[in-house]
Structures are given as C-alpha cells and as structure tokens.
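Here the complex is missing one protein chain, while the rest keep their positions.
Note that the chains take the letters A and B in the order they are written out, and that residue 1 is the start of every chain.
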Amino acid sequence: MASAPFDLADLQGDILRAYGNTYACTTYLFFRVDDAGAGRAWLRRLLPRVTTAEPWTAGKPEATLNIAVTAAGVKALGVPEPVIATFSKEFRAGMAARAPTLGDAGPSDPDRWEPELRDGALHVLATVNALDVGALQRELGRLRDDAEHAGGVAVAYEQPTVLLPSPDERGSREHFGYADGFAQPAIAGVEDATDRRIGGGVPEAKGAWRALAPGEFILGYEDEDTRVDPNRKLPNAPADPFGRSGTYMVWRKLYQDVALFRHVLREAAELYESGDHEKLAAKVVGRWPNGTPLVVSPDAPIADFDPKTDARTNAFRYADEDPHGLRCPLGAHIRRSNPRDALGFDGLLSFRHRIIRRGMPYGPPLASEATQDDHVDRGLVFVCFNASISRQFEGIQAQWLNDGNVFHLGHDSDFLMGDPHGTGKMTVEGHPPFLLGPQGPFVTTRGGAYLFVPGMGALAALAG
Amino acid sequence: MAIAEGPSAGPLTATGTDPRNVDGQAICITVFSTVKGWGRLWLPLVFLYARLVPSAHGTLARLSFIHFARWTLVRRLPEQRLRHPHLFFESNFNGGWEEYIDAFSHILTRGMTLFWGSSYGFPTPLPTGRFKDYIKRHEIVASHFYSAYPDATTTIVLSALELDAKLRDFRARTEGMDPDGFARAWDEFVTDVQGCL
Partner (left out) sequence: MNTDPDRSGQAGALTVLTPIKPGAVDDLRGYLEGLRATGSPLARLSRTHFGRWVIVTDFASDGEREPDRLASPYLLFTACFDGTLDSYLDELCEELSAEAPAIWGRCTGVPQPPVGAALKAYLRAHHATTGFFVAAYPEAEVGQVRHALAQREAVIAFARSAQGMDPAQLRAAFLDQLGG
C-alpha cells in the first residue's frame, strides 16, 4: 500500500527509531566479499539475527544488528547489472567520486582518506549497537566466526564508537562539547513519545507544523512529491524487491580538531563581549553545549536543560522569532543544516531536504581545557538515512553547509565544519556584528561510503 | 503497484547540470517548447500583464538565485516555415538545477502555468517530478556559456551593490570627523551593512 502504516517486519531497525541513544556502544564493521556465493551464504547465516523495526515484546535485546551494502558490495554479491542500474546514480558512483559536490577537498580529499575507507573496497556494513562491551564483543565475535565459516568474506574495516560521558548526565555530547542526536524529522505514521511534528515537521503558515511523508525516508512509500500526484506513482526506487522498505544510508568518518576549534574560538573571543568564548562558540553552533537553542535563550543556557525531554529543544522557528539572526546567527550550524522556515516561502525551499541522523562519536575525549592537539584520532561517525542521497544529504552539504548564498551569506560556509584553506569567516549578527575568523580545518573527512539498507524481504532476496 | 522509472539521468556535477552550462557559480538554462494555437494570443497578454504589473514578478525577484530570466515567443525563423510558435526561455542563475526547478514548481506554480500552460505536453507544475521531466526533455545544453563575474552569486552582487552605495554615503558623512565620532559612525555603519558582508 502506498501510505503508512509501515510494514515494520519488512523494515530494518534503527531507521525510524534511534538505537544509539539507549545503546552505549556501537561498532561499524565493514566486510569485503571476495566470492559472491560465499557472501550470500554468509548473509543467510546472519539473516535471523538482523533487527527489524518491530516493537520489542521481550525487552531490549542486548545487541542489535543491521546490514547495509555499497554499490561495490551489490556487485560483489552477484546482483545482475540491469538491476544495479536501477539504483541511484550517486550511490553507484560512491562517495569518493562525489568529492566535488561534497566539498571534500584539501585535507578531506579522497586521496587523503584512510585507504581502507574508500568505498570501492567496502562491500557490506554490519552495524552493531550493544548495551555494553560484553554484548558488543559477543555479537562481533559471531559476525567474524560467520565470515570465517563462509570463507570468501573478510573484515575490511572496523570502527568502534562509544557515547561520550556528558558533564551533566543528561544528553550525550559530541567532541566539540555539544549535546547531539535529537532534533529528528517528524515522519507521518511513526508514533513518538513527544509530538515530534512541532519542530521536527514541515513548518507551515500560521505556526502550524506537518509531519513529512514517509517516502522522504523509506522507499516504497509516497513522498512529498508523489503524495500530490493524481496518478499516485511512487518515487524513484531501485527495482523490486529492493524498492520496498529500503533506504539509502550515508556513512562518513569525520575527524574533529577539538584543540584547534577551542584555540581559534578563545583567541577570537578576546575581541568579543569581553572574552565570552562560550557564547561565541554557541553562536557558531546555534545551541549552547547543553542543547538550549539560541533562538529560545540567546544570552545564557537554560539551567538543567534536558534536550531529550524538553519540548523547547526543537519547538522553534526562525522567520518570526529571529529573522535577522540576532539570537541564532544566520550561518549557525543548526540553522544551516535545518533552516525550518528561515528560507521564506512557508518552508517550501527546505522541506525536501530533511535527513534522519544517526551516528556516534569515536575516539577518547580531549582533556577538558586543552587547546593543544594531542594527535589522537577522535571525531564523529556521521550517519544519515534518506530516500535520495543527492536531493537530501548532498543538497544540504552543497547548498546549505558549504556555501552561503541561500542565506545571503556570500561564499561563507558552515564555520563549525571548517574550511580546508583556513581563510573563511562567519558573521555573528549584532549591534555591532562580530566577524569571526579564521575558519580553520576543524573537521576533516577521513573516509566514507554511500550504502543501501535493504528491507528484510530484499535482504533475503540478496542472500538467496 | 507502479514504481516510477529508475535513477535520474544527467551528469554528475555539483550543480546537477551539464558542465557546459556552468561558468564558475553561474548556471544557464535554455528551454524551447511548442505552443498551441491559442498561445499565440494568450502569451503576449501574459507578457504584457507581467510587464505592467510589478507585483506579478515580485516573487520571481525575491527568489534570490536568479540573475536574469526571460521568456520570448518565437513566431518565425529565417528559412523555415513554422506551423506553431515556440516559447523560448532562458535564465542565468546559481545554486543547483534541481533546486531551481523545485522553486519554480513549488513557489512560482501559478506563474509556471501562465507561461507554459499553452505549450503542448505541459503537465501541471506540481508534482515536481513530472514538471522536472518536462523541462529536462525540452532543455538544450549550451555549447558556450559566459558570465562576466563567474564567482559572484546573485545575492553577492546585490549585497555588493547595496554596500557600494552605503559606503559612498558613509565616506561623505564622515569626512573630517574626529576619531571618536568616526569610530561610533563606523560601528553604526557596519551594523547597518552586516547583511551585505
């Protein structure tokens, strides 16, 4: 049927609902398939353990398992060329080939990625979320044993991640120190404890909000375009059975130079509001470290703010409350990555570019006041789900993060994401404004992949 | 259950269009469509209305990624007898091809129907998918495209022009001012033009 409710048994888990928040450890284990028959036999062994989107009746499993495949993986598993041709163009090209669109240049150029992370060498991704280290090791052990048993399937790359401790025990933070992981899109047909439509949906006229059509995220369902189509055709999707209950996934390892970010902000803040570097950094992000949105509270974070339960986390707009960016700068990270109604025209320029974000921090935290780099690898494994990588993820990256034109910010890019050439600036609106610079290479791409997450039926067919 | 056709055609460039249509940040689009008989009378009226009523193209002007846009009814060609008139559309814009057509489809919906409603085969502006397919079928790639200021997007040009005028005014106003007065005036000035920087 073209509309929700979802066939939850056919949908893999961790897409509509995040596991990462309740599961402390997540490991991304990439496999290489050297023999199609062996690869498919291996998938058949895994199949019973793959977690679906069905609600848990017997309590939380100690570990969850989800499977995704790259274009190289689809080929390695023996899917015929005419079927592969029905997958999207950018998926088939792979993330490394899309470097110009994504702005992966200079230190982020694919030539400088970790060699194992150029997605031509990555075939199948097993994402394991576990309640604790013991459960994690048990499932990883099973996966490695299965691969050995099958032969012709080898581990290509292992990326462990773990939730960072939060100073106030409330939300989990990422390495720059900001609470992260909330503010997800409201999807029609998905029940949520808090009414996610407010803040998470499409901002409409007169302060109203509407949930997004499920096809923006899950293939085989109507999206924002086809739901107004009198002929009721469904959106572009790969050929059956892949077109049902599947989605595209973006996996990106982003190194964060925490010391550099802190250093630049502290130095720049000497000329800003008597050295208030915490406020200056909040202006860059659009939220205070504890998750308080600047639009809601521009001068100080709200004490004891819990971004996971407080409705104010997400229930705000920009056009009426903050049209000139005096509270939350026009170029702040969260305003760029999800403009809500900031682009005018009742949200019509932004509503087709939403993504479901997952992902986890990796690497140990830098000592809390350190501004000198310790040469330790740390950052964010960015993961998102969308029905169209080019319209949604790439659109955000190219039009909203790597450029400023749509916000009338010239060529300014997202200050938080950094600039490989180190010359950019950010305007912090005010009376008078503050011009923040230089924009160092705060975030560097270490590697990544475009993947497809098959529905359970498609996964069974792939393994057949 | 009909699933729409496979992945979109088109080259893999950051702008979503052929590289020959791109000069720096500037993108060009060229579209021809065949016009039905009644369009011969209708389109000149649409053009006249659009020219005489400024609010009619207010939305178009507010879409800040368009440098220039133009519609022309081609009634005759040298050395060719035409049975139908043809609507020629060209624009110079920035951003991405998809975002550009999305904006025409979602935001200029009525305008699109006025201009293209009399062309053969024109679907409605919404849903976007069918409108995009129609435009793609009728778009012609340029062989050579030139911009006099390829690095500047439309909003940068507008900001620069506004800033230019205000800076000129600032210089005149602060001529001979003492440093303290000047510093205050500078703060006011930069506050006023912060949206242009």
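We take it that a residue touches a chain if its C-beta (ideal position, glycine included) is under 8 Å from a C-beta of that chain, and two chains touch if they have at least 3 such contacts.
Computed from a prediction, not measured in an experiment: that's the story for all the values here.
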{"item": "Interface with the undisplayed chain - residues on chain B", "value": "20, 26, 28, 30, 32-34, 36, 43-44, 46-47, 50-52, 57, 60-61, 64, 66-74, 77-80, 82-84, 86, 88, 90, 92, 119-122, 137-138, 140-149, 151-152, 154, 156-161, 163-164, 167-168, 171, 177, 179-180, 182-183, 186, 190, 193, 196-197"}
{"item": "Those residues of chain A which, in the complete complex, touch the missing chain", "value": "270-271, 425, 434-435, 437"}
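FYI, only the chains that are shown with their structure count from here on.
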{"item": "Euclidean distance of C-alpha centroids - chain A vs chain B, Å", "value": "32"}
{"item": "Sites on chain A touched by chain B in the complex", "value": "2, 85-90, 92-93, 97-98, 100-101, 225-226, 228-229, 233-240, 243, 324, 344-345, 348-349, 352, 390-391, 395, 398-399, 405-406, 408, 410-411, 427, 429-433, 435"}
{"item": "Complex interface listing, chain B residues touching chain A", "value": "1-8, 10, 12-14, 16, 25, 62, 64-65, 94-96, 98-99, 102-103, 106-107, 126-130, 151, 153-156, 159, 187-188, 190-191, 194-195, 197"}
